[in-house]
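Only one protein chain is missing from this complex, and each of the others stays in its spot.
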Amino acid sequence: MPLIEIIALLAVAQFLYFGYLVGMQRQKSGLKAPTMTGDDGFERAFRVQMNTLELMIALIPVLLLAGKYWPAWLIAPIGIVYLVGRTLYQQAYMNAPTKRGTGFMLSLGPIAALLVLALLGAVWHLF
Amino acid sequence: MPLIEIIALLAVAQFLYFGYLVGMQRQKSGLKAPTMTGDDGFERAFRVQMNTLELMIALIPVLLLAGKYWPAWLIAPIGIVYLVGRTLYQQAYMNAPTKRGTGFMLSLGPIAALLVLALLGAVWHLF
Partner (left out) sequence: MPLIEIIALLAVAQFLYFGYLVGMQRQKSGLKAPTMTGDDGFERAFRVQMNTLELMIALIPVLLLAGKYWPAWLIAPIGIVYLVGRTLYQQAYMNAPTKRGTGFMLSLGPIAALLVLALLGAVWHLF
């Protein structure tokens, strides 16, 4: 489990970094809180953070529960694909939002795989 | 615990499904990212997803911690009420936002109950 926990913690660190980028874009744009619209760079950075937040609430439980029932050599690589996919998504969204599909699929796909694995593991241990 | 974990994973699956509905509404509306306003169907689907996200960050820890201290026959039904309540909330919000109260209470209520049970369990085990 420590390896799986490290991947979960790296996903948290990545998410906090995306939050830092939102703060940078707010400063650059000169938008004052609570305003959330009016600057494209800020809106993109904010959407990256929000979309990552939406995935994180799924990732953390499915990653830790899949890691409880399956060996780390199977689960850790799936978690690493998520981390790389999110980075691609962030890069694409900032530069060309229409090209964010690949990065999105490379971060949603691992979550779907971990969800299925965690469900199989838990159902198996019901009996 | 496997039964409680399955309910937590079903809540994750439901949340991902709500996210899928947001994507469908974005396509239907023709809104381009990062725009988040301008189409009522999209805004409603997005509010369903965001409100569910707000509850999920509470649900996952209180469900798993309540399940650690209390028997599954008590905790699992409370989790199932949450899942049904969220479905009612989603249906109501898409069709008539002013009628979303019942579904909202049927998903917030179980979280409040699980929070109290988890707190009681943890306080009991402090000593």
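Each chain carries a letter (A and B) given by its place in the written order, and its residues are counted from 1.
In the analysis below, contacts are C-beta pairs under 8 Å (C-beta built on N, C-alpha and C of every residue); 3 or more make two chains touch, one makes a residue touch a chain.
None of these values were measured; they are calculated from a predicted model.
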**Message:** Of the residues B:Ile6, B:Leu21, B:Leu53 or B:Ile75, I need the one that contacts the missing chain.
**Reply:** B:Leu53
**Asked** Can you name the residues of chain A that touch the chain not displayed here?
**Response** 2-3, 5-6, 8-9, 12-13, 15-16, 19, 32-34, 36, 49, 53, 56-57, 60, 64
**Request:** Could I get the residues of chain B that touch the absent chain, sorted low to high?
**Result:** 40, 43-44, 46-47, 53-54, 57-58, 60-62, 65, 93, 97-98, 100, 108, 111-112, 115, 118-119, 122-123, 125-126
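Just so it is clear, only the chains that are shown with their structure count from here on.
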**Message:** With a Cα-based fit, what is the angle in degrees between chain A and its identical partner chain B, given to the nearest 5?
**Reply:** 120
**Prompt:** Using CA atom averages as chain centres, what separation in Å is found between chain A and chain B?
**Reply:** 19
